[in-house]
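Input: one structure, supplied below.
With one protein chain removed, the remaining protein chains of the complex are shown where they sit.
Chains here go by letter, A, B and C, matching the order in which they are written, and residues are numbered from 1 within each.
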């Protein structure tokens, strides 16, 4: 089948992720949505690698996974910290900083 | 061409005086430099000069007078048409082809004025020594007087219109300072400001006239301007003429710019005598005569001059007839007399001599009258209401005698100064011939009638009849240093006219300078000609009416209501009311309106801009909600913008 | 040869630093209480402030600092005069030129040089500064720094004033043009009078900044188009900007003009001036109106006209119209003021109308008159502001209503006031007359109607000056003023030279005109070749005067 479909799927996943970031309150879930977006990218990379008959894209995917892992570490640390102070992981509770 | 030929100094460019040529003339600038120095010394010297300041200030004009006399003899030593000498001093300022120099023109006209100014001026200084003896500001007063003399001399000696303008505004300043000399009196301060402002309006005319001269005729010096006159279009000449007339009206208190003169009487009496009777107010006449070629080239302008002169002559007479304030009455008389001169000057070459001659004699007797009035006021504790005078003749014989002589001269009693000059004006007016001549002539006759009336009224109310003095007034004759000038002026009122007119002495002297026609003055003719007789008749008539009204029956101490004419006359024919209604009130409204516009519109717009920014700031600021997710939304919105701008091609 | 201009710029600059250092070195921190008091007093308090002699070491330090500042200003004056004496009135172009690379990447040079107009304006500033210092000597005695900071700012400002007139490089000019704002901003906002001073300072700064930033675009445009900033390479028929198409020229002209019009100040962008003047110390006002605003009119002559000749004809009529409005409008508003500082500010709006009118009439007399007007107005208005300053120093108020009958108690003060006022209304014999007359004569040749409208301003001038004089100086002296002191020696020295100059240049202005004329001939040619259309028109308009 046409590899382009994978691209469309990737775009779809990416959008879902983005929408998730917008609609969900819980910081963890929002963060997961971001991860989803990253993985959408991976899918795109792999699919394109296929289309181009080139390996680079697949390699990139691995790199992205590593980066994503790092992000998780940092992210969870921060979210944990604020969760412990506020006893809630809701993003909307955290808005002391505004005009 | 009529205009040029009879202007001697146009026909042949005047010989530039040099020390070799004539040491006297080359020092002509001292004429005004001396009094100017006096003013400077007194003003800058401060209290140190209090002791001797007034003496110095008195000596300097006398010195100027002496110099003027020398110059006169120098001129008399020259051929009739070589008596116009220009004395360059230095270049004032010049840009491109424009140049205004401090150059003097010494010719019969200017020197006549110089003599009048310095002589009367000196007398006034002497008189003031006594008159201002008690005043704490005496030094300042003399400084201003000197300043005035200097400015006035610059005015008449200038050989170009710009320098003339300097003197013109200079005398205005001096008059402003002297009217407001007793500045702590609000009335005085207001009068001074009024005088300056109205004069400014006139000066505006002169200023624009000068602009036109340079722009169109390409020069500002008398000789060049007049040389260019023949080539100029009628429209230009008319414009210049009318504008010069406007200037003349301002200085000489002619309609419609007359309103300041009567208020100007707030000033000390010597000031009224010197500035507002003898010299400054006659500057308008000088200007018209000096600018003769222009008026001669613009018939309509000349007609305007005649009209203004006639109207002012009558108006002044009427006002003078109703005022009970002796100085204001005299001021009205001054208006009237100057109106007569202006009228004469408006006649062109035919009237120049008469106008100037009358100007000079008037300078003498009117100054004398004012000094007399001053002396009377001195005696009456500065009271000015003639209704509280009366019967002073015995108490103040010298004053009475001198005042009387001035009186007889001004009303034109035959063979006194006034008669000669007035007669020549009358004859000149009738000389025009036709209805014009008739109308103007009769106007002058009417003027003469009024003169006879109000002056008699003044004398009767002041010196004759029963005393109507206020409590605690003990009239006494004034000290010598006040009476001596009065006597000298009285002598002038007595004989000057004859001296000038017999054998057409003055006419012969002046004519070549101003291009006047010389009319032989025949005494016999003056008595036999119809206008001469008419003049005598109105003279008698005027005196008689005055006698009937103010001597035969006692004078009321408070003015009776009087007819509407009297009321109008007392109110100076509503001149001030008109000014207020036409200029002052609209001006105030305009000012208020603009101030509001400034605050509520222009400045508000600027401040509004700032406020607008601040509002939109807090508006846009609300987007910063503090909710991370809304930020994400904004970013997505941004993504849309990015996408749009990438796809849409401009 | 000696770098005259550089010295004249550097000297006050160094002075500013030195004075500031001196003041900081010697002035101990003042306690809040004293500051409070000083605020009450400087904040337009009504208690009479007459010659308060300060006490304590702070005062001593301030005193030395101020003496030093005064010395520097005199030195600068000496340098400038020496330079002026070496000025060749015959030559048309720039003199005392110096050119050094500054920012090669942008072709920016430190290039200075003056023609007659710049020279007389530099002279003006050099003369005014010491006098302003004298007049302001005791103004800040109740401040912790005794006014030393103020004096330092004045020196800094002077350096920039000289620089802005001396600059022969558009970029350099712009740098001074903008940098000048800062000292003035502090002089008004920090050392000014009244509660509104901060507001006025901000208004002044933003107003000028907006103009300046718009000008920045034009400056950049000049560089992009002309490839250089050197005025000598840009201007003139052979210059880099000679060939540019008219539309571009018009835009660039506009960019410069807006900035200059705001500086000038020209109706309708004048509203910052009255507020600034009212909130200023008189000394500040003298420099602000007397010199700074001249940068606007100077810029119009030097940059608008000379850099973009092809655009001139498009601007002649609009600018003339605005000038006429400024003349009449400023005069009428002056009549309507109750605060003397504001009143004088509005008179300046009117006078600047004359200057711009003269510049854009494009006739030799008018432009020479306008250039001369810049100087004379500096002296005349300077004197007026100083006298009002003396009144403020005595009564702490500039309100006309607070005065009356001063002449009786302080005749000298009144006399000085009168002379300054008469100069303000252009009385012949005083300097402003010559310039105003020249402008009018020149404008008439350009267009009679314009000239006649302008003349109205002359009459109104008499009204606003004399009326102010009458209300403040004449009439009965109210009780509260009976103790008013007359001028002291310092004040006489502060204002005396101005009056002397007014009289001298009133009777013998030719030296200034000789210096100005060559420069004017240059600009007028520009005008005439490009505004030939309007000139043709005026020819026959002159005919039907």
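Criterion: contacts are C-beta pairs under 8 Å (C-beta built on N, C-alpha and C of every residue); 3 or more make two chains touch, one makes a residue touch a chain.
In this text, contacts and distances are computed from a predicted model.
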Just by its UniProt name, which of "NADH-quinone oxidoreductase subunit N", "3-hydroxyacyl-CoA dehydrogenase/enoyl-CoA hydratase family protein", "Urea ABC transporter ATP-binding protein UrtD" or "Heterotetrameric sarcosine oxidase delta subunit" is the chain not shown in this complex?
"NADH-quinone oxidoreductase subunit N"
Specify the shown partners of the omitted chain in the complete complex.
A, B, C
Please pick, from C:190, C:471 or C:492, the residue that touches the omitted chain in the full complex.
C:190
The listed residue (C:7, C:60, C:74 or C:210) that touches the chain absent from the view is C:210
Note that subunit C touches the absent chain at residues 24, 29, 32, 35-36, 39, 101-106, 144, 174-176, 178-179, 181-182, 185-186, 189-190, 197-198, 201-202, 205-206, 209-210, 213-214, 216-217, 220-221, 223-224
Of the residues in subunit B, which ones touch the absent chain?
610, 613-614, 616-618, 620-621, 623-624, 626, 628, 630-632, 634-635, 637-639, 641-643, 645-650
In subunit A, positions touching the absent partner
7, 10, 14, 17-18, 21, 27, 30-31, 34, 37-38, 40-41, 44-45, 47-60, 63-64, 67, 70-71, 74-75, 77-79, 81-82, 84-86, 91, 94-99
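Quick note on the criterion: only the chains that are shown with their structure count from here on.
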With centres defined as the mean of Cα atoms, the chain at greatest distance from subunit A is chain B
More C-beta contacts across B-C or across A-B?
B-C
Approximate Å spacing (C-alpha centroids) for the pair subunit A, subunit C:
65
On a C-alpha centroid basis, what's the spacing between subunit B and subunit C, in Å?
37
Centre distance in Å when subunit A and subunit B are each reduced to the mean of their C-alpha atoms
98
Multi-chain touching residues of subunit C, meaning two or more other chains, are none
Of all residues in subunit A, the ones touching two or more other chains
none
Show which residues of subunit B lie in contact with subunit A when the two form their complex.
621-622, 624-629, 632-633, 636
Where on subunit C does subunit B make contact in their complex?
203, 206-207, 268, 271-272, 329, 332-333, 335-336, 364-365, 368-369, 405, 407-408, 411, 415, 422, 427-429, 434, 437-438, 440-441, 444-445, 448, 451-452, 455, 458-459, 462-463, 466-467, 470, 473-477, 507-510, 513, 517, 520, 542-545
Going by the contact rule at the top, pick out the subunit A residues touching subunit B in the complex.
18, 21-23, 25, 30, 91-92, 94-99
